[in-house]
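Note that one protein chain of the assembly has been removed; the remaining protein chains are unaltered in position.
== subunit A ==
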Amino acid sequence: MSATAAQTSTRHPRGQVRLPAPGGDVVLHRRGAIVGAALTAVAVLLALVSLGTGDYPLSVPEVVRAMFATDGGFATTVVLDWRLPRVLVALVFGAALGVSGAVFQSMTRNPLGSPEIIGFTTGAYTGALVALIVIGGAYASTTVGALLGGLLTALAVYLLAYRKGISGFRLIIVGIGVTAMLQALNTWLILRADLEVAMSAAFWQAGSIALVGWEQAVPAFAVLAALAVLVAVLAAPMRQLELGDDAARAHGVRLEPVRLALLVVGVALIAVVTAIAGPIAFVSLAAPQIAQRLAGSAGLPLVNTALTGAVLLIAADFVAQHALPSAVPVGLVTVVIGGLYLIGLLVREARQKL
């Protein structure tokens, strides 16, 4: 018995926590679990601070009291009705964007993989523009236009990249090409549009969660929860894809159905976010990589990626709302940070290759 124990400890010197469960143990990596707990704490803290910041400032204890007060005073209205939707949306959308990025990066085996690269975001913008020009500026029609545009673009890229199956690399190359063409189309549409339409489009394209209320947040959360279940089911075959196509198939992964399912789920996650908030760059790209480095995990950790995404987006939204001389859309903040991050990543990759 002691021999077995010694073996187990040499097998897992990096530390594992095992939780007995029906059907076998749940294996957690200790560092991953600690990082997860820390990220959760940071997210909760940022949420509380966000809930207390604004024209009607509240301290953290006041926020907590307002949330659980039954008398329905003014502080409760401010926290629960005005600020909580935005804070929850930042957390949940950040998590969704992060997981979407992890799905794409695992599938393409490329740290530059993200829903943006297969043209979803640019296509969504095209759809929103067309809706604005043809139908006019209603929120619902822009949302539907963006959804249709993004989904059609993703489908087109998938079909163009399909040749007896999908390779991650081909997906990226085709995605870049289609994105470039759609960007040209978007510019042309903007130049021809009325000033008012161009302004609305520019606002949509910046990506903002400032105007999101409960009526948009609740259905979005429901869809995202359903998608989270699908991601959990797909997680194990996704891990296998990281080993290469041959090894994955030799282990009994049905490559094309799994890849298609991952693509659909990854696109659906970002579609929900984009439909409600417009394009929010960088989170899907960076959250998986940051989480992987923090947790020191094998492959891209899904739970920690979700938590990292949540922290990134609520922090970016806090900056967008309060830390700048005047409030800006959160998409602007994430684009600036994202640009820097991307340059850093490319420089590092280039150095490794030389």
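One rule holds in what follows: a residue touches a chain if its C-beta (ideal position, glycine included) is under 8 Å from a C-beta of that chain, and two chains touch if they have at least 3 such contacts; residues count from 1.
As a convention for this text, contacts and distances are computed from a predicted model.
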Among "Peptidase M75 family protein", "ATP-binding cassette domain-containing protein", "Putative membrane protein" or "ABC transporter", the UniProt name of the subunit that does not appear here: "ABC transporter"
Among A:Leu112, A:Leu243, A:Val319 or A:Val335, the residue in touch with the chain that has been omitted: A:Leu243
From A:Ser100, A:Ser200, A:Gln216 or A:Ser297, residue that would touch the chain that is not displayed: A:Ser297
Missing-chain contacts mapped onto subunit A: 7, 10-14, 18, 21, 23-27, 109, 164, 233, 236-237, 239-240, 242-244, 246-247, 249-254, 292, 296-299
